[in-house]
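One chain of protein is taken out of this complex; the other chains stay put.
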Amino acid sequence: MNLPGGTIHGAGDRYNWRDSAYVSAITIASMVLMALVLAIGSALLWQSLPAIRTLGLGFITSHEWDDAAGKYGSAAFLSGTLYSSLLAILVSVPISICSAIFLAEIAPKWIRLPVTFIIELLAAIPSVVYGLWGIFVLIPLLRDKVMTPALASPSITKIPIVKSLFTGAGYGPSMLAAGLLLAIMITPFITAICRDILNAIPSMQRDAAAGMGCTQSETILKVVLPSAAPGLIGAVMLGFGRAFGETMAVTMVIGNMTPNTPDGKSLGLFDPGYTIASAMANKFTEATPGIATAALIELGLVLFVTSMLINFAARSLVKVAMRRLG
Amino acid sequence: MSSLARTPILRQRRLANGLFQSICAVSAVVAMTILGYILWFLLRQGLEYFKPTLFIRLPDNVNPALGGIKHSIIGSAGILFIALGISLPVGILSGIYQAEARGKLSQSVRFLTDVLNGIPSIVIGLFVYAIWILPYALKHPGQGYSGLAGGAALGIMMIPLVMRTTDEMLQLVPQSLWDASLALGTPRWRTMLLIILPAARNGIVTGVMLALARVAGETAPLLFTVLGNEFEGPFTGPIDALPLRLYKYATSADPVQNSIAWSTALTLILMILTLSVIARLITRSGKK
Partner (left out) sequence: MRLFTFHANTATSAMGSLEPTLNVAINGAGATFPAPLYNAWAQDYGQKRQVSINYQAIGSGGGIKAISARSVDFGATDSPMTDAELAQAPGVLHIPTCVGCVVAAYNIPGVQASIKLTGAVLADMFTGKVGTWNHPSIVALNPGIKLPAVRVVPVSRADSSGTTAIFTSYLARVSASFKTEIGEGKSVNVKVGVKGKGNDGVAALVRQTPGAVGYVELAYAEKNNMPFATIQNAKGNWVVASIKSATESATAKDLPGDFRAMITNTQDKEGYPIAGFTWLLIYPNAKREVKDFIRWCLTDGQKSAAKYDYAPLPESVRRRAFAAIGK
């Protein structure tokens, strides 16, 4: 074991039982941690084996999930998860990054501390609370002010791209509600990380630009942001990963059924949807032991692997960015 | 010279500058307004049932307006306590390991910790159900769901946060402290325990409390592990927790229960807020 700076031997440095106990304790704790993660991964794999063997690749490609018929296809859940997370990112990223720029660069010093404090508090609001607000405020608002007028309006049905987006059942619980709620949830999260990244950029770069006569916007857009780009992208990916695995708020507002289309997928924002996490939350308590449970655990495995990949890629980007700016 | 300052290009640039600054300011205001509105709405709706009976009574399923959520508050507090019991030893000791060791092994541990941090909470709940509750129920019929299992699930979620915070805080301790202590012949374990850890103590406590605040609101891991309860119960059996009760009342058809849901949300937020604020105060006091 090396200490940062090398090993130091001093007078009376005896490697007694207490030191070995100490080393054992901290090593065992780390081993426990490693074992835990490996246990989770292998338990998921082990328990979903019956489903993997029986369903094979059809699990990912088929969109029909019918317990009674023994069909388990998660394609509809996957596309629902992807769609809602993408929506969340599309709506949240502009606001988060601009807010982060405001906090890190533009805002007067006396605003920065209290606002940062507030944002970090807002990031701690639990998912169920957002879901509660979503059910009683967001859904009625969207249904009455957005969906019903849009579905009734003749002009919307003529604009090409808008037409396929602003369509669907329009009962209230919908992909739009889930996407917007997720966007609201991940905004403080992404803002906080971006702010940290922007703050880490050495002021020398900004001073140099200012010295050459750049306005503040030009400094930010041409000097600061390009430096921060990898880190910002990493922050966005972390937000995406967070939205991807989000369960409660989504379950409460998304409608919990796959849209009524031949392939279970729909671009219509007003259609209800289903995500992987919601499907697990709703179906698990009643899944009969055997292939039904194994299929749901396989869903968990899919979620586990995709979240791991997204988070890993994101953290690498953030780490690279932070190290570059030192 | 003065004519340079009034060239059209400069005016354009100044305009663009102002525009960009405004966009950023407006974004920040929009974000804060929406979130602030949610909190204000929560406060307004939640005050209706936010009275003493909420905290000292159990639910009344015949006449919901008379009931309370006392057992959910106790349940949440107890589960967090159990989560601490699991995450503190593993998290802090692994954090110390990270700060002490710099080899391949520590890098693998760090990587796996990042993986653990990214696992969605519902998967962790599923894991605890499959590994603990199912086998236990087979051996002890009628039992299985427990507050201990719920606390374990939350504890597992907290471990990466505690580990990372311990590691970071220990690294902030000046190298000179390590060197001086070891040069004087103090054994390594004593150096860490009596000198380095106390120096990092405030930061670690802050990190732990923030981790607590983060998992206090988690519902998904509790869904499959604690079942829920209408009464107080021993933590070796099913218990209730604030996020669970909130979910149940939010999706209920009874308007009274819906209103109590808002008050439950308010209680939960206050609990999380208290933890966060205390955490910040500890950081502040340490900086003196």
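Each chain carries a letter (A and B) given by its place in the written order, and its residues are counted from 1.
One rule holds for everything that comes next: a residue touches a chain if its C-beta (ideal position, glycine included) is under 8 Å from a C-beta of that chain, and two chains touch if they have at least 3 such contacts.
All of these numbers come straight from a predicted model, not from anything done at the bench.
Participant: Which is it among B:97, B:235 or B:262 that touches the chain not included here?
Facilitator: Counting the whole complex, the residue in contact with the absent chain is B:235.
Participant: Have a look at B:85, B:103, B:174 or B:198 and name the one touching the chain we're not showing.
Facilitator: B:85
Participant: Out of A:60, A:257 or A:322, which is the one that touches the chain we can't see?
Facilitator: Final answer for the missing-chain contact: A:257.
Participant: For chain B, which positions touch the chain that isn't shown here?
Facilitator: Contact residues on chain B toward the absent chain are 56-58, 60-62, 66-67, 70, 74, 78, 81, 85, 133-134, 137-138, 141-145, 148, 227-238, 251-255.
Participant: Would you write out the residues of chain A that touch the absent chain, in ascending order?
Facilitator: Residues of chain A in touch with the missing chain: 66-68, 139-140, 143, 169, 171-173, 255-257, 260, 272, 282-283, 285-289.
Keep this in mind: only the chains that are shown with their structure count from here on.
Participant: How far is the middle of chain A from the middle of chain B, if each middle is the mean of its Cα atoms, in Å?
Facilitator: Distance between chain centres, rounded to whole Å: 17 Å.
Participant: Which residues of chain A touch chain B once you look at their complex with the stated criterion?
Facilitator: Residues 1-5, 8, 10-14, 16, 18-19, 21-23, 25-30, 32-34, 36-40, 43-44, 47, 94-96, 98-99, 101-103, 105-107, 115, 117-122, 124-133, 135-137, 184, 187-188, 191, 215-218, 220-221, 241, 244-248, 252, 277, 280-281, 284-285, 297, 300, 303-304, 307-308, 310-312, 315.
Participant: For chain B, which residues are in contact with chain A within the complex?
Facilitator: 13-14, 16-17, 19-21, 23-28, 30-32, 34-35, 38-39, 41-42, 45, 89-90, 92-94, 96-98, 100-103, 105-106, 108-109, 112-124, 126-127, 130-131, 156, 159, 163, 175, 178-179, 182-185, 187-190, 192, 210, 213-214, 216-220, 223-224, 243, 246-247, 250-251, 258, 261-262, 265, 268-269, 272-273, 276, 280
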